[in-house]
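For this view, one protein chain was removed and the others were kept in their places.
Our next item is chain A:
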Amino acid sequence: MKTVRWLGVGIGVLVPAMAMASTLETVQERDSVRCGVNAAQPGFSSLDDDDQYRGLDTDVCRAIAAAALGDATKVDFVPLDSVERFTALQSGEVDVLSRTTTWTSSRDTTMGMNFTGVSYYDGQAFMVASDLGVQSAKELDGAAVCTQSGTTSELNLSDYFRINGMTYDAVVFDAPEQSIAGFEAGRCDVLSSDASQLYAQRMQLADPDMAVVLPEIISKEPLGPAVRQNDDQWFNLVKWSLFAMLNAEELGITQANVDEQLNSENPDVMRLLGQDGDFGEPMGINTDWAYQIIKQVGNYADIFDKNVGADSDFKIARGLNALWKDGGIQYAPPIR
């Protein structure tokens, strides 16, 4: 698998720089958005019983397809592991990476990619076996810690243990399935990853009560979609697809009531739904782009509740991911 991605880079760099079409043109020509996602992370991206990808990250992909092509189903999901993901984006194998990827300065500046926003504010946490009787992450001196290769978790972990004067053994796997298997078999005492992922992985254990997630959150993990650098048109489209969902929630436009809202007299609603002015044309897409997102995918609250929140198995509270006016930090610039 990995070799294939590297080959991708090899071929990618053989293509002369001049011949690169804009991502939007490529997407419209192909009539689908290629979206890099997790292979199996329940809540964010995993296959359901009908072999369809479901999750917050995949709904972000669907919103982009709804905006760019007017049809949320026109997404080719490309499952990527944490090591392959950046190469796949750099080489053009995917148009957008929506794979619980943390926005950091080095990824933004040295890897030829740009993050377009934050679809989920997360933080790194620890999960331990209940029978160890550990109450706090400060008691983990000398523990063996399973984590995933090439993630920010791997780096935060080393910082956290060093700052607290503790030692640890890093047991590093390529895929989350492997690290959870390692944890279950007792190869490591602790599984460390983003809190949202740990809650999902805990549900996957044969007996979820065998493990507890410790209260400490040791890092900031703003997760969001990323695109290749130097294609501002596509960058704008992906960025505003997410903002449109946040603005829709703020304005009370939901998947259920979006058709009624078309008759709204509220100028903010009229601008978002394309009833007043044309905010799609400058991005190279239809006037009703935001309407299509909300109608076919939903607003941010819709996709949050359905995938990870109140209506899902995970029951994750909105917390930081609530809108700014509800005590969270999700905030989208206005459409005008």
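In this text, a residue touches a chain if its C-beta (ideal position, glycine included) is under 8 Å from a C-beta of that chain, and two chains touch if they have at least 3 such contacts; residues count from 1.
The rule is simple: contacts and distances are computed from a predicted model.
Visitor: There's a gap in the complex where one chain should be. From "Acyl carrier protein", "NADPH-dependent 2,4-dienoyl-CoA reductase/sulfur reductase-like enzyme", "Amino acid ABC transporter permease" or "Cytochrome bo(3) ubiquinol oxidase subunit 3", what does UniProt name that chain?
Guide: Answer from the UniProt record of the missing subunit chain: "Amino acid ABC transporter permease".
Visitor: Decide which residue listed in A:R30, A:R162, A:K315 or A:R336 touches the omitted chain of the complex.
Guide: Answer from the full complex: A:R162 touches the omitted chain.
Visitor: Tell me which of A:D71, A:D174, A:E216 or A:D305 is the one touching the absent chain.
Guide: A:D174
Visitor: If the hidden chain were put back, which of A:G112, A:G284 or A:G328 would touch it?
Guide: Only one listed residue reaches the unshown chain, and that is A:G112.
Visitor: Touching the hidden chain in the complete assembly: which of A:V83, A:L205, A:M270 or A:L320 does that?
Guide: From the options A:V83, A:L205, A:M270 or A:L320, the contact with the absent chain belongs to A:V83.
Visitor: Mind listing the chain A residues that contact the chain we can't see here?
Guide: Touching the missing chain: residues 6, 9, 12-17, 20, 82-83, 86-87, 90, 106-107, 110-112, 132, 140-144, 149-150, 154-155, 157-159, 161-162, 168-174, 178, 181-182, 185-187, 189, 228-230.
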